[in-house]
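Note that one protein chain is taken out, while the other chains of the complex remain in position.
Labels for the chains are A and B, by order of writing; each one numbers its residues from 1.
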Amino acid sequence: MTQSINPSRLVVWATLIGLIVLVLLPTFYLISYVFLKWGDVRVEVFENPIIGDENWRQILKVLFFSFRLSLSTVAFDLVFGVPLAYVLARKQFPGKGLLEDLITLPLVIPTSGFGFATLITWTSVAGIGGFLGMNTGVIPLDAVVPVINVPLIVFIVHVALTFPYIVRTLETKIQSIDTTYETASRTLGANPLTTFRNVLLPLVLPGIFSGAVLAFARSLGETGATLIVAGVSSTASIAIVRWTAEFKLATAAFMGSLLVIIAWALILPVEWYMGREKRSFKTPYRLPSSLIKRVMRLERYASEKLTRIKDFAPIFVLVLTVIVPIIVVANSVISYWSADPYTGKVQGGVVYQLFGPANYFNTLAKATLTSIIVALVSTYVSTCIAMPLSFIIVRRWYGGFIRSILKVPLIVPTSSLGLSVLLLWGSSGFNLVGSGIWLIILTHIAFSVPVIVESILSSYEGSDIQMYEDSARTLGATAYNAIETVSLPLIKGGVLTGFILSFAHSLGETGATYIVMGRDITVPALVVNMVEALAIPAALFTSTYLIVLSMILLTVIRFTTRR
Amino acid sequence: MPEVKLVNVTKRYGKIVANDGVTLTIKDGEYVCVIGPSGCGKSTLIKNIAGIITPDEGEIYIDGRRVNELPIEERGIGYVFQNIALFPHLSVWGNVTYGPRVRGLSPEETRPLAIEMLEMIKVSERSDAYPNELSRGTQQKTAVARALTSRAELLLLDEPLGALDVKVRAALRSELKRLVKDLKLTALHVTHDQEEALSISDRVVVMKMGRIVEEGAPINLYTRPKKLFTANFVGEANFLPGEVVKASGKSILVELEEGVEIRAEASGQRMGDRVVTAFRPEFVNVETNGVNRLKGRVVDVLYSGSTVRIRVKLGNGSIVVAKQMLHSEAATIRGGDDITLSIPPQRILVYPYPEGGLEKELALE
Partner (left out) sequence: MTKRFGEITALDRVNLSIEDGDYVCVLGPTGAGKTTLLRIVAGLLELDEGEIYIDGKCVNNLPPEARDTVYMFQQYALFPHMTVWQNVSYGPEIKDRDREKVEQLTAEILEMVRLAERRDAYPHELSGGMQQRVALGRGIASGARILLLDEPLGALDARLRVSLRTQLRQLVKDQGLTAVHVTHDQEEALMMADRVVVLRNGRIEQTGTPHEVYSRPHSIFVASFVGGANFVEGTIIGSSDAGSIMEVFGGLQIQVAVSDVGAGERAVLAFRLEDTGVGEEEVTGANNLPGVIESATFIGGSMEYEIRLENGVSIVSKILMSDTFKAYTAGQRVVASFPPEKGHIFPYPVMGLLKEVEVI
């Protein structure tokens, strides 16, 4: 345990350097950029000679909008996500695997393609509207959620994309709690709902917090789909994209830094709270006794009569927000294949757009190649860093710290990450790498490493690997040997899952890529371009193509983890 | 009126039949222990009664009422778990008052119940402590108190002492028995520890592979087990196979090997029957002028506090264990000595030779 052999020391150092240079530096660079160029930033944002502090006002306006949107999204997610997480964690039923896949889908689905699919489904005649015989979409583009005042369509997209964070985090947390506590409660006379409130809820509160924070941060940082559906309104993350395109770099950087700081400010207390969970379990809340009798009567009633609703309502939400758009967009490709079904114009058909003058097919082919290269290279490099990094996290005293820091690239807005990478390696910074495929790869590594590490760590924590390693050591294996012969085979599943998850995510990533891509274009970014060029059928086709690809990858994950 | 009745209860998990047509009646006020090796189905049985799982076939009655479809919380039972399962986020007081609280009792009604229970198990001064501050033995006592505060009259215990040190187990055992008897409860207690079962229960039920092998009062299962498996599982025994060469009236003569015969009490055997004789180590006498002399050589002598276990290899290679008190003459015996053992005929049990083979029949897992 105390001996360090040369190869392993080398590996540790190489990994840590890789971590800092490829993951941490890009993530936090924005902040240092703002510091270094404070003069420029201050002028552009606060004391602009032309518009005064208008940029600052814009920043605030956009931030508040984002906060309203994200908070309401999380609230909605909690209402439906908590019951669903409970059902998934505790019950067995046919089709459960399929449901789990459905929930994982938004994590790997290409955001731009998905955003587009949602847009078409609800706001256009090509979607549900046409299906119902209307001649517009079901929801007008400018429909707003009452009270909160955010566009309905943006809300729907955000709910769909953040739902998995709450459900999966909570599901894992619930599964980690021994069922005996709930059984004990039942034998003492409490119905399932009372049991949930009294016993399970206090014990999984950290999981709810964690899931909510992740979902909030994800919504705050959501770029790809929002770019497509936001219309005239602007969230913080797409503001970054717009300002970068307008060369208001200082403003964009300032916004980006703010978002990184907010992300970190959210994660830190949650991690600290989660770290405390083992030590203090005391019930954080208590109902006044006058209410209790009434509450329990209600719970008894709900336990008996409302179980069906609790089971199906979340699924209904899921179907509406995720499945329906996918079906619609796939269906549209078919109906728009040769010509626009409404006007009959051939120019409005998919085939024309792909193979006609615009020749999107060519662009698509090139983009696909780019996407795959990027995904393969970045995932491979990320895995090489993530594997030793996971062991470092588990065995070294500073491991917990690294793990917390790794959460930041996960929740930081992708556009902000992209901007950070651009500024760091591009012409304004070290000037090592120009916009283009290499920059895209570097960007993707930054958010892939955390994904793979988390996947490996959860498979490590689910088993007694430490015990097996110790056993191997006493049988005569060196630390290095033990890891090689015992630990690695046992975490194989986690590595594979992480790899595929990361690969799929990389394929569909839009926000960061859009900022750094320069001339090279990936498929999801292509969708954004198509939408802006109003080449709707082409966009339809490309979105469907991407979504199908991610679904295939998801099935592969399922297949490998089953074994 | 019988408190608990199981009729033909069957539960399957895929191809494994955990409970195979189990029929059992537990009388009001009885303390029944169900014992058996791991996987025999005892845990499944008790979970069926509690409602934690439902049987595929058969009926379960509690106090005359069929409860198959009744949810756990309505069966009026107290349940004690092997892993204790005290709610970690509630104090001792919070845990113990949980039952009455969720059953709708007001704090005023609950207080006296909880105080009385905590007094009975002698944990009153620790009522503000949280589970992780208590020793395991105290935790389990609290869990028992929690199960009983809701006035349940049927107590189900699933390996309640399994997670405790041997010494703690012995101490808690007697407290448990006292508590159940004082409160006049009916108890069903599942365990793999036969010593525990023998000391605590009115009746013991032995299970193997989903079925009940035998049931009876502890002393009967020990002195006169009706089945081979029981003889091996409840207490220890020596098993020597042989053939009946003479059967007359009250006694039979069994030939163990060429020239070695022992006499036992007759119980329906006939000439030529293949049998297995069984006798407890405690009843084997050393170097006396008794009947049923067996000659052999001492393999080793193991001490265990105040008892001595002498392992002897007989002429035909079988091993016989004799158990004696330390202060007997047995103390001077050494490994390698030649030795003669004798067993009183009335202490020898005779069973038909099992079809599947002796080792399989006696297998403890």
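Assume a residue touches a chain if its C-beta (ideal position, glycine included) is under 8 Å from a C-beta of that chain, and two chains touch if they have at least 3 such contacts.
Keep in mind the model is a prediction, meaning the values are calculated, not measured.
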{"item": "Per the touch definition above, residue among A:G52, A:G97, A:G231 or A:P489 touching the missing chain", "value": "A:P489"}
{"item": "Residue, one of A:L188, A:I452 or A:A472, that touches the chain absent here", "value": "A:A472"}
{"item": "Residue of B:E258, B:D338 or B:E365 touching the missing chain in the full complex", "value": "B:E365"}
{"item": "Interface residues of chain B (partner: the chain not displayed)", "value": "37-38, 135-138, 141, 165-168, 170-172, 192-196, 198-199, 218-219, 222, 233-236, 280-283, 285, 300, 302-307, 309, 311, 323, 325, 344, 347, 364-365"}
{"item": "Where the missing chain touches chain A, by residue", "value": "1-3, 464, 467-468, 470-479, 481, 485-486, 489-490"}
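Keep this in mind: only the chains that are shown with their structure count from here on.
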{"item": "Chain A and chain B: spacing of chain centres that average the CA atoms, whole Å", "value": "55"}
{"item": "Complex contact set, residues of chain B against chain A", "value": "50, 52, 71-74, 77-79, 81, 83, 85, 87-90, 94, 98-99, 101-104, 106-107, 130, 132, 143, 146-147, 150, 156"}
{"item": "Residues of chain A touching chain B in the complex", "value": "178, 180-181, 183-191, 194, 198-199, 202-203, 281-283, 289, 292-293, 296"}
